[in-house]
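The complex is shown incomplete by one protein chain, all other protein chains being positioned as in the whole.
Letters A, B and C name the chains as they come in the text, with residue numbers starting at 1 for each one.
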Amino acid sequence: MVDPVIPLHANLVPGRYGADGDTAVQIGTRRISSLWQIAGWSDFEHAAQPLLVACGLAGPGQYDETQQGPDVTAWRIAPDKILLEGPPDLTDFASDSLVVLDLSHARTVITLNGAEARTLLSQVVSVDVSAATLPVGSFIQTGLHGVGVLLQARSQNGIEIFVPTTWAQTILDILCQNAMPLGYEIMSPQTIHAAT
Amino acid sequence: MKRLETGGRIDREAPLSVSFDGTALSAFQGDTLSAAMLASGVTVVGRSFKYHRPRGVYAAGVEEPNALVHLRDGARHEPNVRATTTEVFDGLTCTSQNAWPNLRYDIGAVNNLFSRFLSAGFYYKTFIGPFRNSTRFWMMCETFIRKAAGMGRGTYLEDPDSYEKRHVHCDVLVIGGGAAGLTAALAAGRAGARVILVEQDSELGGAILSDPVGSDADNWRISVTKELGGMDNVQILTRTTAVGAYDSDTFVLIERVSDHLKAPENHQPRQRFWQVHAKRAVLASGAIERPLIFGGNDKPGVMLAHAARSYLNRYAVLVGDTIIVATNNDTAYQAAFDLGTAGANVTLLDARQSVDAALLAEAKGAGVTVKTGHGVLAAHGRGRVSAVEIAPIDAGGRATGPISRVPCDTLAISAGWTPSVHLWTQRHGKPGFDDASALFLAAPKETDALQTAGSVNAVETLEEVITQGFAQGAEAAKQAGADGAAGICPAAFAARDWPHDPDVIWGVFTRDGKTKGKAFVDLQHDVKVSDIDQAHQEGYVSVEHLKRYTTTGMATDQGKLSNMNALSRMAEQRGLRVPEVGTTTFRPPFIPTAIGALVGHEHGQHFRPTRLSPMHQWHVEHGAKLTQAGAWMRPWYYPQSGETLTAAYIREAAHAREHVGIIDVSTLGKIAVQGPDAAEFLNRIYVNGWKTLQVGRLRYGVMLREDGFVMDDGATARLGENDYFMTTTTANAAKVLGFAEHLLQTAWKDLRVHVTTVTDQWGTIAVAGPKARTLLSKVSDADLNREAVPNNHFVTATIADSPVRIHRMSYSGELAYEVYIPAGFATRVWERLIDAGTEFDLSPYGTEAMGALRIEKGHVAGPEIEGRTTLKDLGLEGFAASKKPFVGSVLRQRPVLDDPTRPTLVGLEIEGQVGAKAGSLLFPLQGETQGHGDGWVSSTTYSPALGKYIALGLLNNGKQRLGETIRVVNFVGNETLQAKVTSHHFFDPEGERQNG
Amino acid sequence: MTKYSALSVFLEGLRGNKSWSRAWRDPEPKAEYDVVIVGGGGHGLATAYYLAKEHGITNVAVVEKGWLGGGNTGRNTTIVRSNYMMPGNTLFYERSMKLWENLSQDLNFNVMISQRGQYNLCHSPGQMDAARRRGNVMRANGIDAELFDRAEVQQRLPYLDYSEHARFPIHGAIYQSRAGTARHDAVAWGFARGADQYGVDILQQREVTGYLYEGGKVVGVQTNKGDIKAGKVALCVAGHSGHLAQMAGLRLPIETHALQAFVTEPYKPLIDTVISFGAAHFYVSQSDKGGLVLGGDLDMYNSYAQRGGLPMVEHTLASAKALIPSLSRLKLLRHWAGVMDMSMDGSPFITKTPVDGLYLNGGWCYGGFKATPASGWCFAHTIAKDAPHEDNAEFTLDRFNRGYQIDEKGVGPQPNAH
Partner (left out) sequence: MIRIDCPICGLRTETEFTYGADATVTRPAMDETATQPWVDYVFNRDNPRGWHLEYWHHVQGCRQWLVLERNTLTHEVGSCRLAREVDHEAS
């Protein structure tokens, strides 16, 4: 298998932009190894359990809390839907009670890091992204520039934004525009790969 | 008018270069523009709206009606800027407005001479003109009226500055940084709440900033501000105005980040829009002083008493030497005392017959002469007030005794205070009326999340302002869940009380109840007391009628000064009390707000988000001309050097028919339909049947709206037992998904089906042309022979190391395939096809050529599925199953939808060498071309395959008219063509090519 | 009653404007009228005026719960035009336009019809085609329309965004030169004064709370200040049609939504026409006072609150700046909302109802102001003759049963999308 092309690579020109002073936020991207959605119906939790266990997860999880397994990260995105990053092909788990869907190419991750990462985010989303409401290890699905995205707090100053791939460029552009008064750096994709 | 040697909050070490109409002003850091004007002896600062009367600075805050100027120049030029809230900066230039040729000699002032003919509503009664059925006369007059109207001059230059939005969430929002707001924030902050304190001035303090530096009040302000500044949980926003209170817990604040500078620096925005969601809010917005009404009350040199005090104590500007203070209440005494102490010769006229003896004694001490039971009947002076007529008055404000003329250069007036309840009424509607104070006040319920504190409640003493602010702040914090201790409220300082007196006068009149000379209720709009009287006389008695007929309260200050006085006059005329007259509604924004600030970054290319195919970069790099398709940008055509759109699409379309072409169709909506009941779901949502579709096959389907009109079409493939892959048109993808989710979650809860968008997961390339199979066979490992993959089948394969799915289906009518590729591999596969295609003469094509190909083939698209067409109209009724119900199956049979004479889809072969234009109307060969015609042209193209211009159209009773020659009329293009009606299947009607 | 003219203004001015008479009376209600019109907005007053003028029916009362012209008549963006494409609409709106063109003279009240023209901008080839179809229908019905390409639009409206940054580039526009604006309040006042002169009683501050029946037929109204008998009861209460119909047991194909309007501070002339954006629901004109009047989209959810939601404020102003970048530094003075009868196909009702004696004029969506004269004219005809005029023949309630949806936008039965 070859490496997929992240649509932002051509336009992520590494460098320092915007206001002088400390670099308030670093903007970059990272690869998604795999992304699957599993969904079911009224017996979803029961039907999903074997798959979740196989992924090293305890259960379906909460609507606002990222579940971290050894290799798999999971987000409960709806009562009967879970999004999983990192699992192998899940096709064999499909049944009349559980459907699985490969979305590995359907999302692109934009990363924000730095002291003002949350400030930048507050300029583009209406939800409360302060550390009290979006603590490390939590996630939120919300709208960003009219596009539905999933945000997760990886650290106090580190946020990941899962953007539907065809919207990724427009979201990146609006983030950069908003970051001008803060001063920001575009990270080279290589650097990011090395770091993750 | 002069600048004092000492005092004030200005920095005398920092003189600034500031000019007004080309004349340099004396200005220091800390001045407002109006302070600099007054300090420099500028008497006339602008001209009024209607009569172009000269006007001077009237106030010291947001309520200013007169001192509006053009600020800055070039692309940063801004009209109607209030000098009273503009902080000066080095290099500030401003000019006067609404005056021509200049402020001193304004031609428009001729209106003043004719004012008796320009009274309220005069324009409704004249300019009607002599011509019946014509608006020409009025429009000629209107041209002149429009030029005379308006205030400042705008520019057509693009704003070079940026604006930013932020969304914040807090426990307690405190609006107003005066005494009540400071203690509210303090209490809430100490309790541990997340607090935002917003103040429109550059500093906290509110009215305290108009107290002398070093006074008890000032020291109190400094100490409270310092404690607040030390709290991490309290965010203080100065130069920030709360302009709107919207639904739920939402407030809008506008922060003027860079307006106090010549231009924004270091990439900072000019202004910042804060969308605040506050669990509780405390409105501590204070009150605005109200003017007294009398003849000539608009003359330069007349100003609000508190403004005069503010200019003195904050900016060290003494506004006059001989000052008359005219009031009906206690609060103006402090202004009189301070002005007297500063060296002015001050006489105070108090409309009340008796005044507290202690106050009189204090006045004596300050050297202020007080005349009780007296008022100003009229102000006189050319350019500036030079004398006033004063008279003893009764409790109704009518002159009762001899009139005397007293010289003066300044008249400082006060008729009491009007609480700024604007934000409360924005959210909750009309205010209540408080009989004790005779004022409109907020009427919060116990449960309201928007509380009020301080002068906005017409609180009478400073002690109470402070304790109320503190208590409301503590309560707000508690209600928001902060349980810390607020501690003890800071002790109050000495200040003048605001005792309520519901019987105060609002104006001074002659013995028979008239004003002496022009007495203005609304200064900017030149609405006089006599205009209100006239409107009443003509029957415009409701508050809304009167406002609209006279335009009172509709100027840039939105009635902040004029409303109460206008209501008082109306109440008198109608013999009612003010609350029975009612009040108009305050609307957002609290102050005029730059459009740019409300927009933020969402303009230009960011007006809407843009959606891009995973192969977008390739198209850009290879010179494609792009076009909009909803949110998407798509390749429209790929011009070769110097090629026009027309030449390019004809070449591209012809090429596909002869050789092979590829087009990026990633924009197609793609929806995974999964679950054991997926086939049943498809059976219900599509008009055709799905129970028999086998894995490995795909099928074209049509869906209707609930009302039976066609909504969308597309192919759906069965990938597995419980797995279907639906495609929709580009335009309808989101609509179809939302509709499907709605049905599944509300009406069809019993169906075990999930629908998920996979548009972003898959890039899609259509490969069309006689050599399509050869090309795909070369690049993939799939067996694509006719037998292995007949039409409407698909296979999985690998191209350029990428897994793909190859659907055999044709939109162009050619032998064609759609290749579905995981998005991250799409460009790689596209490039592989381009490379491998060289030997087959492959060429990419854009949406215009795609349109030509589908029209030749007679496929319907957006122009035909336009929301008003039925299955029958589009020749698709054959798809509808007769034995099963589906969405729209009942309502599509309503009589009008089922009428056999409706326009139906036909082909049109255009005669001659000019194409028809889509949107042309169809008419029979003979007869008038009137009415709605026999139908219309929906899509047109030149057909390279047929060598002629063709079109699709919807023609009344079209199926019965094949072979008829009709007229195609494009009225707006002055063009009439003839066309032969044909089947819409122009090209390869038997489908030999696509099935080959 | 003083006849209005330049002379009367001059003479009254000389007398100090002391003897202007009332524009309309404030009468005591009679016990019974031939027709009681519920709703004293533009449509109700126009109906009363034309009942008297065209049909000689003068024993008419207009019952208004607040003050005449206080609803949508006084809250709209004042645009008049007749660029409708669908059969059933086209000629109706053109009748309105023709009535507008003579309205000031007819009423002896300057309603300030300013035929400043209106541009509907197009931002794609498909929109140009749709505009051409609309323009051709207009022309074939004797209504003026012109189609301009990008260069022509740029020459006429040089201040729009023609830069490469424009998210939705301008491809052209369809233009109606006879379209324009009118002074909204004056329309209500002019019709009120005109109706009053014919003897119509305008009863303000009187709210209808129910109907009087005789054998299933409506024979009057109950109000908060007493009953009034009537031969016929006619509803002209757009925004509240659902509410008043419900009192008579009718469910209507209507949802009530809030539509926002905006005005800037007054400026010297900047925009001398009416411009509608094609990439979002937004339009702009400049009033005689100099304020830019901006109109936007619905707030999307049912609302009877006469105030607007923040998202549509932001959305509308974003459209303003996207279309005319130089508006950025100009200032919004005030924004408000009106409540609209949003019908299921975007078109109105002027019709008898299933309830005998009850007539309905409503469902105006946000096209009500421009329709005011023709709405009154046709409704008067319908009431007087007990049958519709051919211009309002399709504005019936049963058209949804028949399938005759008059859907100018082609969006289907989704009121907030029209």
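Criterion: a contact is a pair of C-beta atoms (placed from the backbone, for glycine too) under 8 Å apart; a residue touches a chain by one contact, two chains touch by 3 or more.
From a predicted model like this one, the values you see are computed outputs, not experimental measurements.
Visitor: Could you list, sorted by label, every displayed chain in contact with the chain left out?
Guide: Computed over the complete complex, the missing chain touches A, B, C.
Visitor: From the list C:Ser5, C:Thr58, C:Gln154 or C:Asn416, which touches the chain that is not on show?
Guide: Selected residue, touching the omitted chain: C:Asn416.
Visitor: So which of A:Cys55, A:Leu84, A:Leu121 or A:Ile140 would be touching the chain we can't see?
Guide: A:Ile140
Visitor: Using the touch definition up top, pick the residue from C:Leu160, C:Leu310, C:Ile350 or C:Cys365 that touches the left-out chain.
Guide: Checking the options C:Leu160, C:Leu310, C:Ile350 or C:Cys365, the one contacting the hidden chain is C:Leu310.
Visitor: Under the stated touch rule, tell me which residues of chain B contact the chain that is not displayed.
Guide: Residues touching the hidden chain, for chain B, are 246-250, 275, 277, 684, 706-707, 738, 741-742, 745-747, 749, 885, 890-891, 893-894.
Visitor: On chain A, where is the contact patch with the chain that was removed from view?
Guide: 63-64, 77-79, 126-127, 140-143, 147-149
Visitor: Spell out the interface residues on chain C facing the chain that's missing from view.
Guide: Spelled out for chain C, the touching residues are 240, 242-243, 246, 251-256, 300-305, 309-311, 344, 400-401, 413-416.
The criterion applied here is as follows: only the chains that are shown with their structure count from here on.
Visitor: For the interfaces B-C and A-B, which has the higher count of C-beta pairs in contact?
Guide: B-C
Visitor: Where the centres are mean C-alpha positions, what is the separation of chain A from chain C, in Å?
Guide: 49
Visitor: Cα centroid separation between chain B and chain C, in whole Å?
Guide: Roughly 22 Å, centre to centre.
Visitor: Approximately how many whole Å separate the CA-defined centres of chain A and chain B?
Guide: 32
Visitor: Residues of chain A that touch two or more other chains: which are they?
Guide: Counting only residues that touch two or more other chains, chain A contributes none.
Visitor: In their complex, what parts of chain B are in touch with chain A?
Guide: Those in contact with chain A are residues 162, 164-169, 266-269, 275, 277, 601-602, 605-606, 608-614, 616-617, 632, 666, 672, 674-676, 720, 722-723, 752, 754, 756-762, 800-802, 822-825, 827-828.
Visitor: Which chain B residues qualify as touching chain C in the complex?
Guide: Residues of chain B touching chain C: 49, 76-80, 116-117, 119, 122-129, 131-135, 138-139, 142, 145-147, 149-159, 161, 163, 244, 246-247, 250, 252, 275, 426, 530, 534, 537-540, 542, 544-545, 548-549, 551, 554-556, 558, 585, 587-589, 592-596, 598-600, 602-608, 610, 627-629, 705-709, 711, 862-863, 866-868, 891, 894-898, 917-921, 929-933, 936, 938-939, 969-973.
Visitor: Using the touch definition from the top, list the residues of chain C that touch chain B in their complex.
Guide: Listed in rising order, the residues of chain C that touch chain B are 4-6, 8-10, 13-14, 16-18, 20-26, 66-67, 69-70, 74, 87, 90, 98, 101-102, 104-105, 108-116, 123-126, 128-137, 139-142, 145-147, 158-159, 161, 163, 165-169, 174, 180, 183, 185-186, 189-190, 204, 264-270, 279-280, 286, 288-290, 306-307, 309-310, 313-314, 317-322, 325-336, 401-405, 407, 409-413.
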